[in-house]
Structure formats: structure tokens, C-alpha cells
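Of the protein chains in this complex, one is absent; all others appear in place.
When the chains are written out, they are named A, B and C in that same order, and each has its own residue count from 1.
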């Protein structure tokens, strides 16, 4: 399970500041020694390899261009147990799906550093002729083998590895020629682990972000990305954005410059558009406060991250709307799902269809922006009023150190995440959908969100309870978890009863 | 082919005023005698049958309720050659598709009153075990058989019969218990016929609308509907709305009260929303001018009516966006297509999937309205400035008679329709899509649209030509016909070339 | 649009139209425009054209080919016996193309194609065919005919 911190490192107090070069050198050596393929990582050779890649394979560059040109790129998820299956998948996503960014999702054993289990998964999958792992065991295959994947496609590749323990996977992935890596200290520790502490999570991602600056020194601008979708379960934009702000503040201390933020879609057109703008603005606002004016922070919008309907037609509407929301919201990229989402990992073909559907939806909505609407402005301003008091409190608690503040804030429940599996997280904050389809906060628990804002949330949620003839209690949060996966006969019945 | 007008009727000059009861009596007798099943029509019995139907089978009522409650109903198209195939289709659409309104599309021989050919189609289809007709031959089957279709479903049924010659089909359909009928003089004559004159078209629909008032006198409020989508080929909202206004003015003269208007989607979110509002407002404005304050004119939005992409994923996005556009635009109902659109008439299942996808999309966008946006207001106002001068001119040309004015306006090209197959229509007006995705008028031909408005259209179209590096000529109109059916690799290529 | 030309200097004449009770004129009209641009002489009969009218027009204009559009699905009924009508009228060898959405519903194209070739059409085109492809095939077929073949071989 969760790898304990190396001895020497644990002795150092947690701080947000950049890991000193000599300390990092030792950390890297210890890290790469943990599994045989670690020996394949040669930083100078890897940097040279990146520099040899054409522009269309560099995610950092592609994201900057897309942002400058107002485009919305598309990217799916996808990983299978063997190199061969993974290669075929990536080629289908590239060619049939027209993905702008091609992913490699790692399997969950790899994410949890159970490389022996991952090896069993590879072997069993090879025998069975089908994938028994939910992703590609990147560390087991190592740098050289994995590079053949980057070479099999014409687009930039990104590593998707939901984990609080990215140290070895990121070394292998970046060295293999992946130019993007998704993951961050707060977001993944709170949503992908049970026992990893926030402190450990922060230390692990400090490692990853520090690694990126080594590439930077060698002229390679890698893309880092924060998975602000968190537990994917009715995360109100403000909570996602709080983690975005804190995670980007942590990353820039290590020297990262090209840092994307992800937001799961709420499925409310105006809330999502407002969230995308607010996220970018608030991140930049707090970056400026600590003197950073040159950090590139593009926003990625994610197809609905909560429970999906089993009906493929309904799922199709979510996919397509997901493209619409991303395009209208002005996201720089969108991460897509498929019509198989409720059931299992999609086939390469279903995955590619999800991409094409999304791409067409983006094309159709390419010219629409809602920024001039009052409702948009009101919602964006509301998000600011939710985010700032909490972040300010976190920074205050850290006495100027964002890492320390974050740890303390989670301990105190000042920062809280809905539906978190992590024991270090109170997870008492409870969101629910309101009468107009906005995600609101039913119970803020100990989060210092202003009273007047909470009154507004409560009013909208009470209105929903009233309209549906339900009690105003936490069942509103539970029904909101199921809502989108309900069959249409329940969700949108024919309005007129017989007779 | 086109049935010549009965002798007596032709002798009467064309007028918009209501057909006198005694004249209509004769007209009906002659009409019903044209095919054996005509004898099955008994107006009093039919009216009693309608009154015996539960509320959920009355489209007139359902449309009023939906409008009052701000709902968007869903309705597909669909017709097969035999009673059995048609019954199965309607049940699948009702139950698996959750259609709020269940259609019966007639075949094209029936539409053109070639009932002998339709009979051959029935026979061949029965033999082949598959439909060789593109719809249900309603007149051949007659009232009693067709009533079993109405009885096989739990929703209101509507006849879809694109034709300028609806006299006998409408008699059979309404008598069979269908409570809605799609079709109008101007819209269908200009887009579904080659040799039928506008005058004949008007007379034929005067018959149909007059028939509806006979039911009304017996306490049955039937729904009539105008197919403002016209030739479905890049119809700018203003041209659609001109035909809506003229057709509703013609219908109310015959006594119709419950008259829906259809608008094909332009696929521009704001243009479509503006068009829906403008259509309702302009129809009501002109109705008030002639003293009608009690006409119910709900708007139906139609999934893209131009050429569809063959890729089912792309088609899925069009379907889903079609639900989004209808819901956000505030349409009272939406008419759906399927992923098979580019190829052929869909299977019942594919048709039902299109319905469910649309229904989910409507659910997702149920709370969004754009009326407060400046861009929406500007666009809506623009439509008014396009429609009024033309309608005012048409009414002027008719010396107060809208029927006469319409005929003269088409002769003079004052009213004109893009891509019309009808020889009576100049069809010199040419639309194209502009730089922002709005449908604009490239060439107004003889339509009296104000100069300043046309300058605006030209400016937007020139901008597109410039951006695409194309000449500013009529090829803009031709590429706009193909645009939406292009494969994604052409429509939205990966933006960065290899090196 | 294409810049391909008819293969020999005398411009070929083509009769086009939409057969039966079919009103879909858009593709037919665009095809006609493209054919004219490619230097064919185009006699366009428009929508809703009975089979007999195509043949009449072909005789009157001494046409080299007939281009039948059918989009609405009933083409399978409308097109039966079209070649026989041609033969009766003495147009035994006139080049016959048909294109559009030829049958009702989504059916495997090879089956549909065979059905129309069996009816005596020289070529059938699947849904959504583009004018460039049509014009290119026409050029090849007329070139083959100049060499005494019925049509070009693939």
C-alpha cells in the first residue's frame, strides 16, 4: 500500500518552498531504485528526446496555442493492461476519435504502487486475451517500452494516474516522452486514498513538480494538470476551485509554469461557464498575490463525473452536452467519456465515438459565449465570495506557508471535500442540486463560507425541496447523487397522466 | 399527380375569407367521393370519438398545457407501409422513445394523391416483409383501420403529410382520431411540389382549416401546425417566419384557434432562441392587427433539417444539441431525428434513441433562458426588421386580402424561398452561413429587405469568406449546404500540422 | 468544386431530374450546377419527374446519359423498368446513373447497388455522394465508351 516516506525526507519539516537541488538528487535516487525500470530513467537523455519531438506532440505548447486561438481540445481517458492493447487503443483514439490529446490511464495497482499485483494483472490479461486491469501498468513496462506508445501516435500524450503516490510513475512517464501529467497533492489525496495524509500527498507532488522544473532547466516545457474534479460527486465549483488555487500555489513554489486546472461539469450551462472563468481568475489572483505573473493556467472541463445513466441514448446526451458546456464555457480542453460509462471501461471504438460526438458538439457551439449575461456575472461573483474567505483562512493558518496551511485547514475542517474516502478529510460538507439545477451547498460543516452566501444556497435548496414535496434534509444530497443516472421515465416522465 | 380543382370551386375567386358552410358542404362531398375510404368519414361520429378520448390523447390540450407549464415536448417522425409495421413503430416510439406526441408520416404517393401507387406499395411491402414506402398510406387504409393506431398508443397522435394536397388525408386522419395535423398552404406548396400553384395550395389548406372549425363547432379543439422549416436548407429565420405569419393569417380566417408554428434549427444557439421568440411575437403582432387576440400559437423547434453527417457520433451531437436548442429557446415542442438521418428512414429503435437523447438534453437544459442577453435582443430585433417590410408589402399587394397578396407576392418574387422545387417560386434568394455561425442572406433577390439589414448580412458573410480565404460568391451558399454533413476531419481538423 | 472536364470536345448532354413523387431538389440542383461547370450540357427536369419524362427529354435532346436522382426512399419502386422504357424508346445504350438515398431505411450498400444494377442502371451512387466523384466517374465512363466499352472498369 502507500509507500512510507524515505527516512531522511520525513525528518525535514513540511514547507511549500522549492526542494533544494541536492536533497532532490537524493530523493530521486532513492525513488528510482524502488523498481527495476527506474534505472531506465536518464534525465538528460529524456530531455533531449522531448526536444526531438515535433511541436504537435508537446502538450505544453499545444495548450498554449489552443488558449491563444480560443480552441477547445478534446481528450479521452483510456488504459489497458498490455502494451499491445494500449497501443491499439491509443491509435484508435488518435485516428478514429480525432483526439487532440491522447491519454494513458494507469491501472489502480500501479497507482497504489503495488507493482507486483500489476505484474500479475499483465500476465493474467495476456493469458485471457482481455484486459483485467483498469489501466496500463506504466512502471512495469518502463521507459523504453512505453516510448513506443508515444511513437505510435501523432498527438501529445498525457499520463492519467489518479494517485497520491506519483513519484515513480511520473519519472517513467515523462522520461518516456509524455508531455503532460495529471495529478495534484490535494485533489488526489482527498479523493483517491484512504490513509495517505495530506502531508504525504503534498510531499509526493512536490517531488513531481520539482521534477518538471528539472526538465524546464533543460529547455523542455512540460504540462502539469490539477484534477479539480475531486470525488466527481456533485462538487460545487467553489470547492473545486479552492483546491485548484491551493494546488497551483504549491506547484509554482516548485517552479512549475504550465499548469492546467480541471473542473468537473455541474451540467448547468451558466454555472459551468461561470466556474471556468472564476477558476482562471481566482488562480491568477492568488498567484499574483505571491508575485507570479507568468503562470499559464488553462482550464479543462470534464464530462459529468458523477453516476451515469445506463441508457446509451441518455449517455449520448451527456457526452454531447459535455462538449457544448466546455465550448461555451471557453475551456481550453475537454475530457470526454463514452456511452459505456455506467457499465465499464469503454471499448476503443465507444471511446472514439464519445470523442467525435464531443468534437461535433464543440464545433456547433464554437461561437457562443455567455460572459455578458447578468446571471453569469452573478454566479461568477458568488463563486469568488465562496472561495476567497476559505483560501484566506487557509493561508492565514499556514502563517504564510501554503503547505502547512493546507494540512492544518483539512485537520480543522476549514477545507472539506464531499464524499471523500480519505480518513484525514472530515467529508462533512454536503452538496445538493437546487431548484434551477445549480449545485449548491446543503451543509457547509466547518467551512468558513459567509452567512449571506449560505442563506442564498439554502433558499435555493429549500425551493427545490418544496417543489418536489420533499423534506429539507440530507436526502436532498443523496437524491442528487442519483439524479443524472435515473432512467428518463423517472427523470422526465410524460407530464400528463392518463385521464 | 396534382389533383385539379373541382370545377365549381375554381370558378370562385381566391379570397382569404371563410368558406361559406354550404359551399364547403359540396366541397367535402366531392372530396370524400374521390376514394372508397372517403365514405368512412362521418363528422359527427368522429367528433364524438374525439370527445371520448382522454385528455392525454388530445394534442390541442397537451400543447396548451405544455406552453403554460414551460415544457418542451418531444415528437419524432415515422411512417411505414403497412398497418402492422406502423402499429409496431408507434408503440416503440411511445414506449421506448417516451415520445410525448406520436406521429404518422404518410408515404409520398399518398401525399401526391397517387393512391393506386400507394396500394402497389402496400402489396409489395407485405410481400417483401419490409417497407417499400416512406410512410403510412393513410387514405388507402381508411378511418377504421387507422383508428387502431390511435388506440395502440397512450399519447396524442399527429398526421405528418408533407403535401400541398391534404384534403382527403386530413379528412381520414382527423376522423381516425388524430388530434393534430401538420401542413400549410405556403410552406408545403413551395417546398413539396413542382407544379402546384400557390393559389391551389391556399385553396387546399383553406379546406383543411375549414374542416377543423367544423370539429370546433362540435366541441373538439384540434391542433393545426405550420411547417415553417420549408425546404429545410439553410432557411434564415426571417424567411421561415414570413411564411408562418402569412399561413397563420390564412388559417385564422377559416376559424382555426390552435395553430402551431415550426422552425427548423439554424444550429446557432442565439439565433434559434431569438427566432423562436420572434416567431411567436410577430405572429401575434399580425394577428392582433387583424383583430385576433385569442389564437394559440406555440412554437415547435425542429432538429437540423439540412444534410446530416453519415457518422452516427456526429449525428448524435446534432440530435442532442437539437434538444438543447429547443429547450433553451423555449420551444413548446421539438421534432426529432435519428442517427440514421443521412442514410435512410430510421428503424423504430434508432428513432426511439433519438427521442431519448433529445429528452435527456431537454432535461439538462431545462432551466436556461437567454432572453436577457444583448446578443439575443439584437438578433430578435433584426428578425423583426427583416420580416415586417416583406409582410407589409405582401398585405399591401393583396389590397387587404392575405390570400391574394401571397399569390401576387410570390409571382413578383417579393416572397421568395431558398432551394424551392416549385416552378411558381423564383427561388433566387440565397442564404449562407456567416463567420459566427448565423444563417444570413447572401442574395435577397427581389425580397424587400431593408438596405441597412442587408449590409449587415453582407458584412458578416464577407468576414466568413475572408477568414476562409474564399471568394465572396454564391459558392458560400453551396458550401453552407454541405457544411454540417462534412466529416469531422474536414469540419474540425486537429489544428496543428505535423512539424 | 471540380475543374474536371468532359473527355472529348463535343459537349455531352445529360438529362437530370428527381424521379417519382420525390421533391428533394437540392442535391440534384447542385449536381446540375457542377455538371454544367464541368462543361456538360444539362437538361434539368427538376423534382417530381415521372420516368417517362426523362426518356422523352433524352430523345428530344439526343442525350448521352440520364442522371436519375431519388432521395425519398421510394426509388426502388419508381426505378423498376427504367431501362426497359429506355429500350422501348430505342435508347438501348444510353448511360444510366442513379444516385441518392435509393431505398427505404439503412440497408447494406452492396445489396442496394446490386438491386439497381440489376434494373439496368450502369452505376448507382450511395447516399451523400459528392459531385466531384460523380463527374470523375462520368469522365471515365465516357472515355471507355469512346473505346467501345459499356463503361470503365475499376
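Quick note on the criterion: a residue touches a chain if its C-beta (ideal position, glycine included) is under 8 Å from a C-beta of that chain, and two chains touch if they have at least 3 such contacts.
Every value quoted in this text rests on a predicted model; they were computed, and no experiment measured them.
Trainee: For the chain omitted from this view, which of the shown chains does it touch?
Mentor: A
Trainee: Of A:37, A:61 or A:108, which one is in contact with the hidden chain?
Mentor: A:108
Trainee: Given the contact definition stated above, which residue among A:161, A:193, A:406 or A:424 touches the chain not shown here?
Mentor: A:193
Trainee: For the chain left off this view, which of A:17, A:217 or A:347 is in contact with it?
Mentor: Within the whole complex, the residue contacting the unshown chain is A:347.
Trainee: Can you work out which residue in A:37, A:204 or A:233 touches the chain that's missing from view?
Mentor: A:233
Trainee: What is the set of chain A residues that contact the non-displayed chain in the whole complex?
Mentor: 1, 107-109, 111-112, 114, 117, 120-121, 124, 130-134, 162, 191-195, 231, 233, 307, 310, 340, 342-347, 350, 419-421, 423, 475, 478, 481, 485
The criterion applied here is as follows: only the chains that are shown with their structure count from here on.
Trainee: Under the document's definition of touching, what chains do chain A and chain B have as common neighbours?
Mentor: none
Trainee: Would you kindly say which chain has the C-alpha centre located farthest from the C-alpha centre of chain C?
Mentor: Between chain C and the rest, the longest centre separation is with A.
Trainee: What chain is most central when centres are computed from CA atoms?
Mentor: B
Trainee: So how far apart, in whole Å, are chain A and chain B when each is placed at the average of its C-alpha atoms?
Mentor: Roughly 45 Å separates the two chain centres.
Trainee: List the centre-to-centre spacing of chain A and chain C in whole Å, with centres computed as mean CA coordinates.
Mentor: Result: the chain centres lie 55 Å from each other.
Trainee: Please compute the C-alpha centroid of chain B, do the same for chain C, then give the distance between them in whole Å.
Mentor: Result: the chain centres lie 31 Å from each other.
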